[in-house]
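What you see is the complex with one protein chain gone and the rest in place.
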Amino acid sequence: MTDTMEAPVVELTIPSKPEYVGVARLTILGVASRMQFTYDEVEDIRLAVGEACTTAVERAKRANVSDGEITITSEIAADKLIVKVQDNVQCTDADSEESASDLDEQGLGALLMELLVDEFKVESTPEGTLVSMVKYPG
Amino acid sequence: MTDTMEAPVVELTIPSKPEYVGVARLTILGVASRMQFTYDEVEDIRLAVGEACTTAVERAKRANVSDGEITITSEIAADKLIVKVQDNVQCTDADSEESASDLDEQGLGALLMELLVDEFKVESTPEGTLVSMVKYPG
Amino acid sequence: MNLKLATKSINDQASLIGLEGEVDVYTAPQLKQQIIALLDGGVKHVIVDLSSVEYLDSTALGVLIGGLKRLRERSGTLDLVCPNPRIKRIFEITGLDKIFDIFATDLDAIAKVQ
Partner (left out) sequence: MNLKLATKSINDQASLIGLEGEVDVYTAPQLKQQIIALLDGGVKHVIVDLSSVEYLDSTALGVLIGGLKRLRERSGTLDLVCPNPRIKRIFEITGLDKIFDIFATDLDAIAKVQ
């Protein structure tokens, strides 16, 4: 999929389980560190991607999906980093609505993503839920 | 691909370029750290996987492949870690034979992989070259 | 990639939980259990020392907010020690630095509950 004309792509797939979110954070740390981001911006990206994976893990748990997977695709463009976090669980009302016990974490996770990256979007796809984030250096 | 019966799988795809080998090392560090390996064993795995990716990068360079990709698949079994490093460049004579300037690095990389993991195999596949490694804790 | 917890008693009403490592969706449940265990033991003042924390996410914030609520219900407190500006920033950008008392050292936090 990588082409000399296209942006290089790094793709990671992890089980949708709490113990694998740290793997995704390390991978994105490696990707962002190689780019023109400041140390603080790299931290922002690491936290935002961690939050996106965490919401996917919570979504799989709520939907009782045991074979959940999360695919994190990083497009390393010359002037920006685009990260797409795709899972295989459909968005539920809980992702938008204020629902019972998960409220604090859900709300804070989305708030953090909003604050930490320059563009942030959540959408339903045929496969499940897709979180897209864009961060520009500087 | 993950199933409650099967071992959890983490899969990473990177461009076959020197600057991305560090991303693979961070990912495998995350995977191995979550398992029952000692600190030294985790280091061994990190180095062995780094070497496998490095030989893939050298292979793509020799073959003049500009859209090379490396896929690192980690199977986290209860009693062992299986790592498969697959690239899209066919094995050349240089992978086995003693060839000109790359000799030192090639020979040392293969030697290190042999020494650092419990099982190690290089084979040709329809897609390219596959390096398989198995490490047992303890 | 891991979280270590070390809890020490300050007096019969106050305890300090020292955290080291990463507090995330995988490890935050350990912190939650520890806070609940202290509450069950009659502690009213909990200090969570984040000095050696290198990563903290919204799950951790949720556990701390939940702990604060439970402690306030019994007129207690949950305070934080957080000298690391990178970690403190997470509380600042979410506005949570206004609902937690955040101290630079464990001694400052302990002085308040003694």
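Letters A, B and C mark the chains as written, and numbering starts fresh at 1 in each.
One rule holds in what follows: a contact is a pair of C-beta atoms (placed from the backbone, for glycine too) under 8 Å apart; a residue touches a chain by one contact, two chains touch by 3 or more.
Treat the numbers as computed from the prediction; the structure is a model and nothing was measured.
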- Query: So which of B:12, B:35, B:83 or B:112 would be touching the chain we can't see?
  - Reply: B:112
- Item | Contacting the left-out chain in the complete assembly, out of B:54, B:88 or B:129 | B:54
- Task: Would you write out the residues of chain B that touch the absent chain, in ascending order?
- Result: 18-19, 21-22, 25-26, 40, 43, 46-47, 50-51, 54, 57-58, 104-105, 108-109, 111-112, 115
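To be clear about the criterion, only the chains that are shown with their structure count from here on.
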- Farthest chain (mean CA position) relative to chain B: C
- Where chain A and chain C are represented by their mean Cα positions, the distance between them in whole Å: 26
- Message: Which positions in chain C are in touch with at least two other chains?
- Response: 1
- Message: If I count partner chains per residue in chain B, which residues reach a count of at least 2?
- Response: 30, 33-34
